[in-house]
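Complex shown without one protein chain; remaining protein chains in place.
Lettered A, B and C in written order, each chain numbered from 1.
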Amino acid sequence: MTKRFKAAVIGGSGYGGGELIRRLLLHPDVELVRVASVDFIGEPLSAAHPNLEGRTDLKFEGMSPAEAAQGMDVVLLGLPHKVSATKMPELMATGARVVDLSGDFRLRDAALYKKYYHAEHPCPERLTDGTFVYGLPELNRDAIKKAKYVASPGCFATTIELALMPLAKAGLLDGAVEVVGITGSSGSGVVPSAGTHHPVRAVNLRTYKPLDHQHIPEITQTLRDAGAKNVDIRFVPVSAPLSRGIFATCFAHVSEGTSADQIRALYKETYKGEPFVRVPEKRLPEVAAVSGTNFCEVGVQPGTDGAEPGKRVVACFSVTDNLIKGGAGQAIQSMNLMLGVDERTTLEDPGGWP
Amino acid sequence: MTKRFKAAVIGGSGYGGGELIRRLLLHPDVELVRVASVDFIGEPLSAAHPNLEGRTDLKFEGMSPAEAAQGMDVVLLGLPHKVSATKMPELMATGARVVDLSGDFRLRDAALYKKYYHAEHPCPERLTDGTFVYGLPELNRDAIKKAKYVASPGCFATTIELALMPLAKAGLLDGAVEVVGITGSSGSGVVPSAGTHHPVRAVNLRTYKPLDHQHIPEITQTLRDAGAKNVDIRFVPVSAPLSRGIFATCFAHVSEGTSADQIRALYKETYKGEPFVRVPEKRLPEVAAVSGTNFCEVGVQPGTDGAEPGKRVVACFSVTDNLIKGGAGQAIQSMNLMLGVDERTTLEDPGGWP
Amino acid sequence: MTKRFKAAVIGGSGYGGGELIRRLLLHPDVELVRVASVDFIGEPLSAAHPNLEGRTDLKFEGMSPAEAAQGMDVVLLGLPHKVSATKMPELMATGARVVDLSGDFRLRDAALYKKYYHAEHPCPERLTDGTFVYGLPELNRDAIKKAKYVASPGCFATTIELALMPLAKAGLLDGAVEVVGITGSSGSGVVPSAGTHHPVRAVNLRTYKPLDHQHIPEITQTLRDAGAKNVDIRFVPVSAPLSRGIFATCFAHVSEGTSADQIRALYKETYKGEPFVRVPEKRLPEVAAVSGTNFCEVGVQPGTDGAEPGKRVVACFSVTDNLIKGGAGQAIQSMNLMLGVDERTTLEDPGGWP
Partner (left out) sequence: MTKRFKAAVIGGSGYGGGELIRRLLLHPDVELVRVASVDFIGEPLSAAHPNLEGRTDLKFEGMSPAEAAQGMDVVLLGLPHKVSATKMPELMATGARVVDLSGDFRLRDAALYKKYYHAEHPCPERLTDGTFVYGLPELNRDAIKKAKYVASPGCFATTIELALMPLAKAGLLDGAVEVVGITGSSGSGVVPSAGTHHPVRAVNLRTYKPLDHQHIPEITQTLRDAGAKNVDIRFVPVSAPLSRGIFATCFAHVSEGTSADQIRALYKETYKGEPFVRVPEKRLPEVAAVSGTNFCEVGVQPGTDGAEPGKRVVACFSVTDNLIKGGAGQAIQSMNLMLGVDERTTLEDPGGWP
């Protein structure tokens, strides 16, 4: 059976690349034609992704991004930050649709890009001219459907944005938000390092880049787009000893006049009908319920206290699998929307428990 | 769209039940009509299986097995050992096909059942009259296709049998086989106990029932069916701190005249064309490559030493996800074969890495 | 050699009891005379604590607390909340010093006790009459030295109080403090339950009792004692998949006039000379550096932003081993102070890395 669309993965040897490939191999409408990489050239995909042993005859190809994109309906980029931006002009010349998993085209402000990614952006005009749509379907579904270029959100960013979006959309998010995002180790990628060395990581909890993580401006921009006012994200990431999953706790401070019941109803209402975000009825979000899947769980616990005059604290929670809804799964979701196929294709498996 | 077959899960609140339900909800040909349980009666399935939150409107129903089986084409049993055997007569009276995940109908020898399960079998005639087919497709595919009743294999048993089957089928397996099977904690089921208490389990390795595990006679019987002679399984199970997966190491002792290359070729050949058993080209089996999937990886390392006159030691390795290929996935595989649909339906996802 | 003091552990079969016993067995000045318990009566201590196999001939004794305290210089209580309060009158009648690890005598406000422990306090007069000293040496060292009765702090409470105490003592802590405390599973104790069932816990992150944990009033009371003003603790506990350790992130909001350097200097200064609290020079606190030890690490990251007029956010971090500095180790530290022996006795081992 001939599939309708052709796709290539560029930068396919990392964890995100592996998840993209897995989904594309299962996709009824999209054919994975090739996988480009600078590592493992000439080797089968299973050299990097042992789970793909025997599942495909494709090999990693040592092509340039532009070569890899030739003749494709869509390319999905698993390239590192900074590399993606450098390769984008040649990629855009090929005419292929692009879903970029890197952080290079998420921010509209080149100064913030420089501040948080520690590099001049090579094509800053692309940040401001509307070329890229931010690939969060819960905010930008219609725009994604029409988009040729999508900047797929970061893992922490996705998780935290979905935790706070009901408040933002309702105009209730204003001012400081304190956030602790706890993450599994797969978010650090495939390259071994001190922070992901098992002997220590397995028994450790530590923070890195507190109040200084590069997803802060991405979250701020997105929440403003959704309706937040002077939102000020104070974000502390924490490394935890699990392989997959993010758990975000956000303290928002809403007007005292908004009741706990109103807030709960708002969360239910916001995500009604969303295929991949759910608000559990009788419990708060937990990572094990979504790991291995494209689902996000969101929950809320309004506070009863009142240290701040006129304000009520609201603890907002959210969980995702950082590599799927926080990465490759969401990219496939955007690809599906761009191609006009069912948004849920290859993403509906609710995963195992536990 | 109406699906062709109707199914019920009986005993659906455990981990095995959850995996069965997950697959059936995704199945294009089989409709999950109901889930019976003695726990959570009247509650949504997500009360036991948080991953199913919002995926189905089904609730746990407090029906007897016979009631639950009424009108079904097939029922899948996630009942405990001993309970399954007690309920089987009434189930068989309903006319539904049955796939039983318990150990109650795997052994043909009622005396061994009594010895290892510590109970008289309530219907021992069913063990010897050919009513049940042992649901290991790699050995009994044709018989499963024709079967009305399948006894689905145990998790350790599946893993160890697949590690040794190439030798057994080739008539090379004779005499003692030393086996260490290392297992994740989900194999112990959903009920909390000292052996699965996280504070200790997370930092522990220990054995239980060494040389006395109830899968020993199951493995012995199956390997004999496959062609082994006086096989004597010395099996030591070890608990390890991961949630899912089994890693089996088996020491077989083959005739010195069989070369290392012959043995390697034998493994390749045996599993050629098998949809769910693979022999990786360039590495040995590892749990992370198969966890979350119905795949089994098998590998072999022939020894060069010769302490035993005329014998060569062969280290055989195998990995499975204990809840899928070692449990519910394999049961679905048998169900597919029984119903005449593609054996691989709902089971083809190669899972994530890591 | 005769040791100078005699001690008993009452309620010695839990994890806290085990840590108390381990330290007392190594103590040069205190002899562990007996261990009372309602479980394991007549069995060796290793029946509950396998690490003590062969280290002592003591057995669990089925004595009442008052019987166990007879002739003792000090008793250490590992009893559950509510049980401890019930047994206290008879214990006090024996004349022995008491260190109580339960939450029963930490709060001075019986109404808060009732609200958070869901029971009327059986001897509320003991909460207000100064009988008990709160056993946090960094705040109450002199009082502990003179105390006959010590209420040893909770694990989350210790960790969070030490994170915030420099600000409290300096009069800089006022108003809301948002706190996320991430904990290992051993804090849930020795009894298996759904929340500590390994198959799920090993791959999960979830919250419980958000904004409603019983340590909130304990932390509030202690920080006020240390100098905080209208402190309002919004505390979200999160369960993580490790056995031991707590990582606390606290967002304090100090006057903008206080510089980042002043804050850093304050932390250094506050804990200068403290034997068990340290402020690492070149990194932030991490659990693996203190697990298995009585040490607490504290660190601070002042923010540069200013969403709140006149305020500066300060992220404060702290780590402990929940069973040692957050439990039995700190109790031994108090016992040492009460008995007039070197506070550090049996507690100086810096533990392993990793």
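Observations on the model:
Convention: contacts are C-beta pairs under 8 Å (C-beta built on N, C-alpha and C of every residue); 3 or more make two chains touch, one makes a residue touch a chain.
Just so it is clear, the structure is predicted and the values come from calculations on it, not from any experiment.
Touching the missing chain, out of A:S186, A:T220 or A:T249, is residue A:S186. When the missing chain is restored to the complex, the residue among B:F247, B:Y271 or B:F295 that touches it is B:F247. The hidden chain makes contact, of the residues A:P199, A:G310 or A:G340, with A:P199. Of B:P80, B:G175, B:G189 or B:P275, it is B:G175 that touches the chain left out of the display.
Touch with the hidden chain on the side of subunit A covers residues 15, 184-186, 188, 190, 192-194, 196-203, 241-244. Contact between subunit B and the absent chain runs through residues 175-176, 178, 180, 182, 199-200, 202-207, 210-211, 230, 232, 234, 236, 238, 240-247, 249, 251, 284-288, 291, 301, 303-305, 307-308, 313, 315, 317, 319, 353-354. Interface with the hidden chain, as seen from subunit C, comprises residues 15, 18-19, 22, 25-26, 44, 46-47, 49-55, 186, 243-244, 278, 280-283, 286, 288-290, 292-293, 297, 323-324, 348-354.
Keep this in mind: only the chains that are shown with their structure count from here on.
Centrality annotation: A (chain centre taken as mean Cα position, compared with the mean over all protein Cα atoms). Same-residue interface: subunit A and subunit C share over half of the residue numbers found at their contact.
A rotation of 180 degrees, rounded to the nearest 5, superposes the Cα atoms of subunit B on subunit C.
Inter-chain centre distance (subunit A to subunit B, centres taken as mean C-alpha positions): 36 Å. One simple way to say how far apart two chains are is to compare their mean CA positions; for subunit A and subunit C this gives 39 Å. Looking at subunit A, residues 243-244, 286, 288, 353-354 sit in touch with two or more other chains.
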